[in-house]
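Got a structure for you, written out below as structure tokens; questions coming shortly.
Here is chain A:
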Amino acid sequence: MMRFSSNHFLFVIFFVVTLICTQNVHASEVVVYSARIEQLIKPMFDAFTKETGIKVRYTTDNEGALLARLQAEGKNTPADMLITVDAGNLWAASKAGLLKSVKSDVLENNIPLHLRDPNNEWFGLSVRARTIVYNTRKVEPRELSTYEDLADEKWHKRLCLRSSKKVYNQSLVAMMIAEHGEAETEKIIKGWVTNLATDPLPDDTKALEYVAAGKCDVTLVNTYYFGRLMSKDSNLPLAIFWPNQHGSGVHVNISGAGITRYGRNEKAAIQLLEYLSSAKAQNLFADLNMEYPANPTIKPDRFVATWGDFRQNPLNLIKAGELQTTAVKLMDRAGYK
Partner candidate 1 sequence: MSDALLQLNQIKQSYGQQVVLHNLSLELKKGEIGCLLGSSGCGKTTALRCIAGFETIAAGEIWLDAVCISSPSIFMPPEQRRIGMVFQDYALFPHLNVMENIGFGLHFLPQSERKRRVEELLYVVQLIGIAKRYPHELSGGQQQRVALARALAPKPSLLLLDEPFSNLDVTLREQLSVEVRDIIKEQGATAILVTHDQTEAFAIADKIGVMNHGEILQWDAAFNIYHRPINRFVANFIGQGAFVTGSVIDNRHVAIELGILTSEVPQQSENGSLVDVLLRPNDIIHDDTSSVLATVTQKTFRGADILYSLRLDSGAEVLAIVSSHHDHQIGEKIGIKLEVDHVVTFKR
Partner candidate 2 sequence: MAIWRFIPFTTAVTVLLPVVVVFSSFWVPTDDVWRHLVETTLLTLIINTAWLAFGVVIGTAILGVSLAWLTSVYEFPGRAFFSWALLLPLATPAYVTAFVALGLFDFTGPIQTSLRVWLDSDLSWFPDIRNRFGVIMILTLAFYPYVYLLARNAFMSQGRRSLEVAQSLGLNRRQGFFKVALPMARPWIASGIMLVLMETLADFGTVAVFNYDTFTTAIYKAWFSMFSLDAASQLASLLIILVFAVIVLEQQSRLKMQYAENKKSHRANRILLCGWKKWLVCGLVFVTLFAAFFLPIMQLSIWAIQSVTANFDFLRFGEFLWNSLILSFLAVLLVCLMAVVMVYVARRFSTTSIRYAIRIATIGYALPGTVLAIGIYMPMVWFDGKLNEWISYWIEIENGQLLQGTLITMLIAYLIRFMAVSYYPIDGAMQRVTRNIDEAALTFGVHGWAMISKVHFPILKPGIFTAATLVFIDVMKEMPITLMTRPFGWDTLAIRIFSLTSEGQWEQAALPAVTLVLAGLVPIIVFMRQTEH
């Protein structure tokens, strides 16, 4: 039987703990909303704090939730900076008026034009290349050429793809729409779907494993997934092919950041953003996840460099955002699940 004394005791604990855990945000800090996970941002923040004495507070969540949160908080938001892992969401944040244009020579120097907002509301910090990976036992590199070529019937029952619900594929298709127009792109996507050896897979790693196991011969993945899998088992019969080298170039997306419109510590936030684009942080930022630095003067990680150089698609990534909805609808129509 419960006694009232123990009831009261529990309530006291309840309120004390609640109050202790109530924290306030101080002015001398930068507050970051990040869709990039803690493990991939904390080391740079720590280094920044060490160098400048400015503290960084951050919270992580998925992009959609962070955007909705910023929107709901409006002028009262504690956030000074928003970090995402794709351009589409930065574009959406900018379109919703959540970001602020930044005038910074450092950033303009460090980040190439196609990896940042034309209005300087967001900047790419690392590059994620989405490329072709093939089974070395079943495919000769000369058979491969472009993303578009994967719709050709010679790849019938030889293609594996990740689900169309992942933003990486949506951006890729959006950029294809920007280049070829909707009708042409839809034909290509339909070709892909016909060529599928199995239903779309839940993630890039799974797609790579399917290729390695021989269920299919080629797939489209972000390079760091390939890197991770190969560093676990370097004997896998997988290799990277850089497509569209004679045309538009390899599709890239970014992990990037923008300064929030209503942030309170704009100066410190810009300082952090500049720091992240600088040589000191760029290597770490990219290398932690085997991505490519956004700053073209910085060399990628040694292991990553062994995959060879490639030409990036120079089209501004804002297109990935603008055309994302169109791309999603197009993939639905094409039956790409």
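Definition applied: a contact is a pair of C-beta atoms (placed from the backbone, for glycine too) under 8 Å apart; a residue touches a chain by one contact, two chains touch by 3 or more; residues count from 1.
Picked so that all candidates are chains of the complex that A comes from, given by their letters.
Remember, it's a predicted structure, so these values are computed and weren't measured experimentally.
This complex places chain A in touch with one candidate out of 1 or 2, and it is 2. Those residues of chain A lying in contact with candidate 2 across their complex are 1-2, 4, 10-11, 14, 17-18, 21-25, 27, 31, 37-40, 57-65, 68-69, 72-76, 78, 92, 163, 165, 167, 170, 198-206, 209-210, 212-213, 215, 225, 228, 264, 289, 324-325, 328-329, 332-333, 337.
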